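In this view, the complex is presented without one of its protein chains, the others remaining in place.
Going in written order, the chains are labelled A and B, and every chain counts its residues from 1.
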Amino acid sequence: MESLLQLQGLEKRFPGTVALDHVDFDLYEGEVHALMGENGAGKSTLIKALTGVHPPDSGTMSLQGKLILPQSPEDAVRHGISTVYQEVNLVPNLTVMENLLLGREPRGPFGIRWKEMRERAESAIARLGLKLDVRAPLSSLSVALQQMVAISRALDVSAKVLILDEPTSSLDSDEVAALFTVIRQLKAQGLGVIFVTHFLDQMYEISDRITVLRNGKKVGTWNATDLPRLELVTQMIGRDASELERSDSVLADAALGSPILETKGLGRRGSVSEVTLSVSPGETVGLAGLLGSGRTETVKLLFGVASPDSGSLKLDGRSLARLKPKSAIRAGIGYCSEDRKREGIFPELTVRENILILAQVKSGWYKPFSLQKQRSMATDLVGRLKVQPADIERPIQTLSGGNQQKALLARWLAVEPRLLLLDEPTRGIDVGAKFEIMALVENLRQAGRSFVFVSSELPEIVRSCTKVLVMRDRKAIKELESGAVSEERIVQEIAGS
Amino acid sequence: MRRVPSWAWAAMVLAGVLLFNALFTPGFFSIVIRDGRFFGSIVDIFNRAAPVGLLALGMTLVIATGGVDLSVGAVMAIGGTIAAGLISRPGETPFAGGKPQPAMAIPVALFGSLLCGMFNGLLVAVIELQPIVATLLLMVAGRGVAQLLANGQILTFHDSGFAALARGATLGIPNPVWILLIGFVLFSVLARKTAMGLFVEATGSNPVAAQYVGIDARAIRFAVYALSGLCAGMAGLITTADIQAADANNAGLYLELDAILAVSVGGTALAGGRFSLVGSMIGALLMQALTTTILTRGVSPEITLVLKAAVVVGVCLLQAPAFREILAKRIRRAPAQ
Partner (left out) sequence: MSRASLKEKLPILITASVLVLLTLAAGLRFDNFLSLRVLMNLIADNAFLGVIAVGLTFVILTGGIDLSVGSMMGLGGIVAAELITVSHVHPLIALLVPIAVGGFLGWGQGTLIAKLGLPPFLVTLSGLFLCRGIALAISRESVQIEHPFFRTLTNWSVSLPAKASLSLGSIVFILVVFGGMILARQSRFGRTVYAIGGNANSAELMGLPVRRTLVWTYVLSGMCAGLGGVLFALYTSSGNAISGTGLELDAIATVVIGGTLLSGGYGSVLGTLLGVLTLGVVQTAITFMGTLSSWWTRIVIGTLLLFFMLVQKVIELAARRGQTT
C-alpha cells in the first residue's frame, strides 16, 4: 500500500510539559489506523498538530510526499485533512444542509444556489443511509444525528485523510454500524483514516494498524491482528493490566441501617422514568447502561438539579416533593458531575478555592474560613488524593483532566457527604488516577459512606458496586443484588435478552 | 510562589503618568493647605475620581459575575434629579406638592437608585436577560425617566449643607474622597472578609458549577446589580451637589464607560470570574490622572478621549494572551537573526 501521510520527529511543548516528544507516525492509503493512549498520552496534541490548531514546534509532516504545515483547521481542510470531533462541532442555528456545505456552497451569479445545495446535501445524507429533512435546523436533531451530519460533512470534502476523534461516544450500536459501513467504503476508495477511541471493541473491529502513545512518546506501531487486547492495555498504561481484576470486598458486606435515599417510580417526562432504588449507608449502588440510557438524568433527579414529575422520593424516611441542590447538600448528598468543565470546575479560581468553596457554602458566606485553615484543609486533601502538581494556589484550569477530577472529589470529601453521586468519575482520566479514585471510594464505603456510581465501564461497576441498577431506554429495568452482579449478567440485562 | 497582581499593568501606567508629571509639569505634586484643606493636582485627581470610583466599585462586582451595568450613568441622573427635586426652592420642586423636603433628599435619592439597581437585578437574575440588553434598557429609558421627574427642566438649588457633600472637606481631605474611601472599605470588607467575594467569583467563573455547589447565583446577581445602582446613586449625589443642579441629560453621561474601562484596566476580566477592587480603584485614578494631566498641560480636552482609548487598548493588549504570544515570538526570534 502507498504511504499517504508521514509525520517525523514531531515535537510540541507547552509551558511546563512536553506534549509530543519526537513522535513519528505514518498512514497508508486505504487503511484505518488507530491512535491509542491514555489521557495525556499526546493523542489530542498530535491531532491538533495535524489539523493546524496547534502547529508543532519542530518536526515535519508530509502528505503524498509533499511537505505540509497546516496553520489552522481551515488550512488543514484545504490540504485534504478533515476531522470529526467527539463534541459535535457544527452550528446549531443553521439548517442541516448549510452545516453540510458551509464554506463550499454552490454559487451562481446571484450568490448561493439554494436548490442545488439542497440536492447535494440530500445525496450526501443518503450516502450514510440516513433519512432526514436537510432544511431542518441542526438544533432540532438528536446529538447522534448531529454527529452523523458532522461525519457526512467531513466526507463531503475531497478528503484524503479523515481523522475521527472519538466520534462514536454519542452513537448507539446501529449508528456505529452505519458509520463503520461508510468507513469501509471510504477505505476502499483509498482514504486514510486515523481513528481515536476509548472503545476497544470498536477499535479492533475496524482498525488495520494500531499506534500507541504514552506520555507524549510513541510506544510502537503494530498490526491490529498482532496485538492482543491485554497486551494493548499493558502498552497503554505501561504496567501490568492484572490490576483490573475484581475486588472481593464488595461482596462481603451488606447495607448498614436504614436507607438514606429511597425512590419509587421516580421520573421526569422526556428524561427518565420508573427509577426505583434505595441507598443505605455502606452501599455503592451502580447505575449501568449504555450512554443515553438515562443514568445522568437519574442522578440529576436525585440531586435535585432537575425536578421529578412522577413517583416519590424519600430522604431519611421523609417524603419530599423535590430536592434542590442546596437542600440536597445540606442533607449530606453530593454530586460529582460527568461534565467537569461545564458543571464542575471554576476554571480561573485556584485549586484551594475550588476545593474549599463547597465547605464555605455550607458554613455560610458570613463565616469565612481563615486563609490558614483553607490552606491546611486544601493541602491535606490534595495530599490524600495525590493531586498533581500539589500546588494549591494554581488556577485549576492549568491541571490535567484527571487531576481536576481529583480536586473535584476533594471538594466533596471536604464536606464529608453521607451519599455521593458520582457520574463517570473516571472518564477521560488516566489509569493510575482511576485506580486511586476507585480505591478511595471503596475505603470510604467500608467506613459507612454510600455512593451512587455511574460508569460506562462495566468492569468498574462490577468491581466496586454492592448492587447494580440496570438502565435501558431511559428506564430503570432491573436491580441486581450483590450476589447477582457480574459483567455477563449486566450485559444480558442491557441487551434485554 | 507569588503571582503578579492583575492590576500591575494599570499601576505601572499610572506610575508612568505621575512620573511624566513629576518631570514635566511644574508644581504637579505640590500640595498647599488653604482654609484647613488640602489643594493640589494630586488631591484634585482623587477628588474628581470619586464618582467614577464609586461606579467602578459596584461595576467590579457586576462584571465579576460575568455581567455589565450600562445603566449607571442614567441612574446617576435619576438619583441626582430626585435629590435636587426635593431640595429645590419652594414651588419649583416637581414633587411633594411643591414643598421641598431637604432632609429626605439623600435617603430618597439613594432608595430610588437602589430600586433602579433592583430593577436591573430583576431582569438579569430572575428573568435571565443578557446583562448588556437588560441594563441597556434603563440606560435608554432612565434619562427619559429623570427628565420626566424633573419635568424636562434642569433643577437648580442652593443648599450649602447638601453642596458640602461634594465641596466640603473633613480633616482637610475633600468629602468625595472620604465617601469613596468608605465605599471602598465597605466593599472590601464585604468581598474579602466574608466569603461573598469568592461566591461572586464562582458565579462569574462557572454559573452552572456554582449552582451545583449550592450557591444561590440568582440572589448574588440580584444583589450586585442592586449594589451597583446604589453606588450610582451616591455618585449622582456627588455630581449634583458639585454643580448644584441636576441635569437629566448630561449628568453622568458616558461615565458608565469610564467605570467599565476603570474596572477592566484594573485587571478584572470582562468575562467574569476573578475581580480586584484595588485594581478598579487604580483604574479609576488612572482615568482621572490622564484627564487632569491633559488639563494642567493645556492640551485641548478632546485629546483626553483619544488618550483614554489608547491607554485602554494598550493595557488590554498587554493583558491579552494572544498579544503576549506574538510579542514572545518576536523576542524569541530576534536573537536568531
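As a convention for this text, a residue touches a chain if its C-beta (ideal position, glycine included) is under 8 Å from a C-beta of that chain, and two chains touch if they have at least 3 such contacts.
Just so you know, these numbers come straight off a predicted model, no measurement behind them.
Novice: Touch partners of the unshown chain, restricted to the chains that are shown, please.
Specialist: So, taking every chain into account, the missing one touches A, B.
Novice: Looking at B:Ala15, B:Val313 or B:Ala328, which residue reaches the missing chain?
Specialist: Within the whole complex, the residue contacting the unshown chain is B:Val313.
Novice: With the full complex in mind, choose from A:Lys12, A:Lys43, A:Arg153 or A:Arg352 the residue touching the hidden chain.
Specialist: Only one of A:Lys12, A:Lys43, A:Arg153 or A:Arg352 touches the chain omitted from view, namely A:Arg153.
Novice: Which candidate, B:Ala15, B:Ala164, B:Ala219 or B:Ala271, sits in contact with the chain we can't see?
Specialist: B:Ala271
Novice: Residue-wise, where is chain B in contact with the chain that is not depicted?
Specialist: Contact residues on chain B toward the absent chain are 68, 123, 127-130, 132-134, 136-145, 147-148, 152, 248, 257, 260-261, 264, 270-271, 300, 302-310, 312-313, 316-317, 320-323, 326.
Novice: So that we can see where the missing chain sits, which residues of chain A does it touch?
Specialist: Residues of chain A in contact with the hidden chain: 72-74, 76-78, 83, 85, 88-94, 98-99, 102-103, 105, 107, 110-112, 136-137, 139-140, 153, 269-271.
We adopt the following convention: only the chains that are shown with their structure count from here on.
Novice: Based only on mean CA positions, could you tell me how far chain A sits from chain B in angstrom?
Specialist: The answer is 44 Å.
Novice: In the complex, go through chain A and note every residue touching chain B.
Specialist: 303, 305, 325-326, 329-330, 335, 337, 342-349, 353, 357-358, 360-362, 364-369, 391, 393, 411
Novice: Given the complex with chain A, which residues does chain B contribute to the contact?
Specialist: So the residues of chain B in touch with chain A come to 1, 3, 193-196, 198-199, 201-202, 205-206, 208-216, 269, 273-274.
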